[in-house]
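Note that one protein chain is taken out, while the other chains of the complex remain in position.
After this line comes chain A, so read on.
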Amino acid sequence: MLKTKKIIILLLSSLLFLTGCLEKNILEELGIVTIYGFDLSDEDNMLQATTVLFQFNPDITDASQVIQSKGHTFREVRNNANKKSGYKIVSGQLRTILFGPKISEDGVFPYIDTLERDASISDMVFVAMSKDPTEQVLSATNYEQSPNIGTYIQRLIETAVRDERLISSTLHEFTHKFFAVGQDPLVPIIANLNNKAQLLGLAIFKDDRYVGELTLEDVFYVRLIADEFKSGQVEMELPTKQFEKYLKEYEDLDTETFFVVMDQLYNDVNIELKNPDSLSYKIDIDIKGRIVELSERIDLQKEEAIKLLEQEVSKEVKDKLTTLIDESKELQADYFGFGLEYTTRKRGEEITKDQWHDMYPNINVDINVTTKIRSYGIVE
């Protein structure tokens, strides 16, 4: 009896050491991918990837490695990349996926899907695009204090998302919007200017294809409907004419417009589908914010001046939104997510993404904006 027990103990303790026989990943022997750039090659339409590696080695000062490889599939591209590196390439720490111009116009979903299926890739990876071949963007050498260009681009996007200057587009959010009927993804555009990567705007995707572009200023207005602000910031250009009588006396009027900057801004939005058959929407937007900068000195102690300012801001927001919605209708890309509202109201029948894209230009939107200025800095 004692003997069998001994044998069992021996067997069980051997299990402890057997765990060492598994696949090993030694940190110093790994090339950790922080960013992938995907392009379609011009000559043969093959997938072309720019892989940026990061290596853990105290002796290396420049830990950034950029590798080019080609192939038909993502796996092949990765294996080919591994031919050019002595390190084992792993993508568990991937932070950003960058798509080049041609591949974005062709449709990025097949590549997104491959990455999504890989259990080792996080869903918090950012999806971005560039209008130049990705190699050009990723070869930028000025990446501040970040360890390499991949982490730098991630920080760039992350900071902008946290400051509410951008609409977040992680891998999860991209696929979520791609699959949802009645919503299209927006993706940040990254460009290399003077050897430094920076944000240029937002790319509008219809399904998974790049169709248009928004400037960073437009993002504010899109966010008003599609997302929410907790403490946003905006700069607006308003006509000076109506404010003439509220201008401080020592000011001469020499410009036609002036600028207002609001911050601590939060919004409350209510989208309502009034009539599913005629596709008429009613949007109520409440904006509350604080004035921090005025390019002309307007007397804010007068209540009428503030009233007028609120009105003008509301009008400006409404005008901007109307043009943006018209533009999106032309592109048939519903990045505001009006279709989501439609699918939740329409009972009994399910529509497809394509059907919604065809219907989208026919929607009517009635926008109603109310602005409330809460306070205006430390000087009245």
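Annotations
As a convention for this text, a residue touches a chain if its C-beta (ideal position, glycine included) is under 8 Å from a C-beta of that chain, and two chains touch if they have at least 3 such contacts; residues count from 1.
Everything that follows uses one rule, which is that contacts and distances are computed from a predicted model.
Its UniProt record calls the unshown chain "Spore germination protein (Amino acid permease)", which is the correct pick from "Nucleoid-associated protein", "Sugar ABC transporter ATP-binding protein", "PadR family transcriptional regulator" or "Spore germination protein (Amino acid permease)". Check A:176, A:196, A:282 or A:318 against the missing chain and you find that the one touching it is A:176.
The residue touching the chain not shown here, chosen from A:29, A:42, A:123 or A:354, is A:123.
Of the residues in chain A, those that touch the hidden partner chain are 12, 15, 18, 22-23, 92-93, 119, 122-124, 170, 172-173, 175-181, 183, 340-341, 343-348.
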